[in-house]
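There's a structure below that I have some questions on.
With one protein chain held back, the other chains of the complex are shown just where they sit.
Per-chain numbering from 1; labels A, B and C assigned in written order.
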Amino acid sequence: MTLTNQQQITMLRKMWLIRYFEEAAIRLNGEGLYRGSTHPYIAQEATAVGVVAALKPGDKALATYRGHGAYLAMGGDPSRGLAELLGKETGVCKGKGGSMHLSDVSLGFMGSNAIVGAHIPIAGGVALSQQLDGTDNVTVCFFGDGASCEGVFYETCNMAALWNLPLILVVENNEFAISTHVSKAVCVPDISIRAQGFGFPGVTIDGREVDAVYAAATDAVQRARQGGGPTLIEAKTVRWTRHSAVSAGGYGSGSDGEKWRQTDPIPRYQAALVSRGILTDVEVTAIEAEARAAIDDAARFAVNSPAPSLDALTTDMFA
Amino acid sequence: MTLTNQQQITMLRKMWLIRYFEEAAIRLNGEGLYRGSTHPYIAQEATAVGVVAALKPGDKALATYRGHGAYLAMGGDPSRGLAELLGKETGVCKGKGGSMHLSDVSLGFMGSNAIVGAHIPIAGGVALSQQLDGTDNVTVCFFGDGASCEGVFYETCNMAALWNLPLILVVENNEFAISTHVSKAVCVPDISIRAQGFGFPGVTIDGREVDAVYAAATDAVQRARQGGGPTLIEAKTVRWTRHSAVSAGGYGSGSDGEKWRQTDPIPRYQAALVSRGILTDVEVTAIEAEARAAIDDAARFAVNSPAPSLDALTTDMFA
Amino acid sequence: MPRELSIAQAVNEGIREEMRRDPNVVLMGEDVGEYGGVFGVTRGLHAEFGGERVRDCPLNEAAIVGFAIGLAISGKPAIAEIEFMDFVTFAMDALVNQAAKLRYCYGGQVDMPLVVRTPVAAQLGFGSQHSQSLEAWFMHVPGLKVVMPSNAYDAKGLIKTAIRDRDPVLFIENVSLYGTKTEVPEDEYTIPFGQAAVRREGDDVTIIALSSMAPLALKAADELARQGIHAEVIDPRTLAPLDMDTIVASVEKTGRAVVVHLAHKTGGVGAEIAQQITERAFDYLDGPVVRVASVDAPVAASGTLEKALYPDQRAIVEACLSFRRADVGGVR
Partner (left out) sequence: MPRELSIAQAVNEGIREEMRRDPNVVLMGEDVGEYGGVFGVTRGLHAEFGGERVRDCPLNEAAIVGFAIGLAISGKPAIAEIEFMDFVTFAMDALVNQAAKLRYCYGGQVDMPLVVRTPVAAQLGFGSQHSQSLEAWFMHVPGLKVVMPSNAYDAKGLIKTAIRDRDPVLFIENVSLYGTKTEVPEDEYTIPFGQAAVRREGDDVTIIALSSMAPLALKAADELARQGIHAEVIDPRTLAPLDMDTIVASVEKTGRAVVVHLAHKTGGVGAEIAQQITERAFDYLDGPVVRVASVDAPVAASGTLEKALYPDQRAIVEACLSFRRADVGGVR
């Protein structure tokens, strides 16, 4: 399954959209326009974008609180996304979920979740529903290296394997769980090794290389569509910024920061598209500018949107 | 580490003790002398006895509600054990724990537990304490095939491997979790495969063959004593009786029951000791009779012991 | 001849009817398949609906409820069984942080047609880790509905409502009631949530009794009647929503209230019900609402100790008589 030029351009566009969305999220948080936490996906864009490129209508995705990237990759509206972060009535969750619960079910993006690991069995249930419906659709679950330690991850692996579910588990190994380096949290060198204990395929790829992500996802998705069951994809990546806009970890700054910036997935993919003759340098610049402008508009929309009315306090609790 | 003749005879004695203890437990339950559940270890005796034979003073063990075997193998007193089942004041837990919580901490048997899987991380903590104390002692944790599915099992595997703990995880795969066959609950053919996902050794042995159990345990214990970290031992075994004395599963009766009886670990070991010239047929019979008599005495002790006084209702809650 | 069913049979029949009605309903849990559940509640469902819809699960309470949530937000009503209520401790995140909240924090984008069924196996000698009645925790979680039927008729009507409900419902059964048979009509019916049942009318004292305490309270009321004291017995049936109107109306009449539950006293739902009564009917009360509940101690395996821990008929009778003894207003 090779991607058309248009698809590749869309991927680049989405990566820029995510990048500027996150920069806006950090800026607006810094300006005090919303409180709580926001967990930037900066430097990890290639993973969500590459995986989602392998999906088709009817496929579903779930993600963590670091889920803005998955939201936008699944086609989420940046305006309603930023409005959600700001807790506005126009937010995609009416301002009730905020940054950590961004989701648009109408797009198959079944939700971000603020409890590490909790959405993994939920994703299993979504995949089970697809199987019961007799479709060839699949469910993707994004989560972190830290989340791969939670008991529910393993329980889901076991059940998904037993029931042969169309579930693609994408662990985004950005090396840190808040402050804890993966080497202090995971007892094996590659998280994909975990899959061995459950007898299904596990692969490790460079999560900053969108083509590699796409290839691994396509492989897993195809297998799942054909009834081949789950796959664990470990996307090795970096966390460019701090854990969240409000809590600082002791990395990513200074010279280390410089090292990480050099692995930025976006310039890399841009260069690839230029060298493939798909885009010119000028077009590349235009795509970035377009994304930036779209996010500027979205931010304006979000800032100018009204807060929810107090009636909303107790609506959406029960059907 | 070969066992002395005396040690081998002790192992046979313990197996008989467990067998008659369990028959008494079932009988007394049937007679209505206590309610609640009791989960016989019949046909699994070789596992606890074989593993415990590899331990030395200061080593610890924890088990499940199917823990009478581990209790007796660790040297637990049958009289105070049966008294505990009957909820008597003379019980090893003053009658408060009953069948599912049998334990004698003074012997290093840190407890049986009625929540499937819950004691696995507790065993991890016990092993951590041994490591922090700088001893070369080890902790053994017995649990079932069903328990090996619970999230806490995996979480413990990861932490034990990360911290290189002297923890021997002994999964007694008796093929069933109440009614559920292991093939419907575990997605890999051998539970020992799970260890691969954590990078430590996992072995599968015949849990009805006490020598094989002893050998595997010795190997794991030695490694743990030398700082080599955890091991997962899968002891394949059968559950001879029903899940518990109160709930019936649809197996172990009729012709199937006959098949299982043929794999009874005790006659097998008896025959081995006779063929090794360690015991004569007459001695073998005497050992069995002795165990039976000891349990008869224990049952009498238990039946004749007083119930706890009502003061006990709220003692032992706080220090 | 009216037909009588046990609670186990009634829940079974309710689930069966709903699974026939709605092919999307899926049942999951430990031993719920061919085996029919450790207490036999799901017997025959696997045979009728097959392994796709009646799913035996590994020992994975957290994932069982998590998967059920995934089905629910995909539009498939899911029934998950937690084998004993004590094991819900492994599924608290799924129930409390996910099932109860996702609709809200996704701004209403998802429905949550989830029923978590779980039996309380108290008073059977199972000991501290197999005897807990933990409804108080869930009454404290906005977004959950909590149901505690006390007889077969209610159990059937309420389980059907629970399965049709688009919100998460915790359905708490009591094992000691499983065997008791009561009349259950052949014709289909459902029972709405939030309607307490007045089991017996009386003017002297109101007894609010939950689940297995409801039949016990009726026996206590018989005993009291022989002493000339007429107790009104109310079974709330659902704790969330809770029908305080019925309870308050009764207390306004009797001036005295006793709340009875199996769970430990401190922090139990008795406190909440008593306080709501006090808030709404203070001027009618002859004395404080009295609570009858378990002693605040873990449940011992010993039958002697277990018996002493749980409330019994005598405790209910004495609570009702305490108003007279305390001479607060006197008994009419």
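By our rule, contacts are C-beta pairs under 8 Å (C-beta built on N, C-alpha and C of every residue); 3 or more make two chains touch, one makes a residue touch a chain.
If you're wondering where the values come from, they're calculated on a predicted model, not measured in any experiment.
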{"item": "Which displayed chains the hidden chain touches across the whole complex", "value": "A, B, C"}
{"item": "Selected from A:40, A:69 or A:98 as touching the chain missing from the view", "value": "A:98"}
{"item": "Absent-chain contact - pick from B:129, B:222 or B:263", "value": "B:129"}
{"item": "Of C:7, C:96 or C:116, the residue in touch with the unshown chain", "value": "C:96"}
{"item": "Residue in contact with the excluded chain [from A:117, A:166 or A:202]", "value": "A:117"}
{"item": "Residue among C:56, C:86 or C:306 touching the omitted chain", "value": "C:86"}
{"item": "Absent-chain interface as seen on subunit B, which is shown", "value": "60, 91-98, 101, 103-106, 110-111, 113, 115, 118-130, 132, 151-152, 155-156, 158-159, 162, 315-319"}
{"item": "Interface with the unshown chain - residue positions in subunit C", "value": "62, 86-87, 89-90, 92-93, 96-97, 100-101, 104-105, 127-129, 134, 136-137, 139-143, 240, 263-264, 266-272, 274-275, 278-279, 282, 285, 287-291, 296-298, 300-301"}
{"item": "Subunit A residues that touch the omitted chain in the full complex", "value": "34-37, 84, 87-88, 91, 95-101, 113-117, 146-147, 149-151, 177-180, 184-186, 247, 249-250, 307-308, 310, 312-314, 317"}
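Just so we're on the same page, only the chains that are shown with their structure count from here on.
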{"item": "Contact graph of the chains (line, ring, star, complete, other)", "value": "complete"}
{"item": "Whole-Å gap separating subunit A and subunit B, where each centre is the average of the chain's CA atoms", "value": "46"}
{"item": "Distance from the mean Cα position of subunit C to that of subunit A, given in whole angstrom", "value": "41"}
{"item": "Residues of subunit C touching at least two other chains", "value": "57-58, 60, 62-63"}
{"item": "Residues within subunit A bordering two or more other chains", "value": "151-152, 155, 158, 162"}
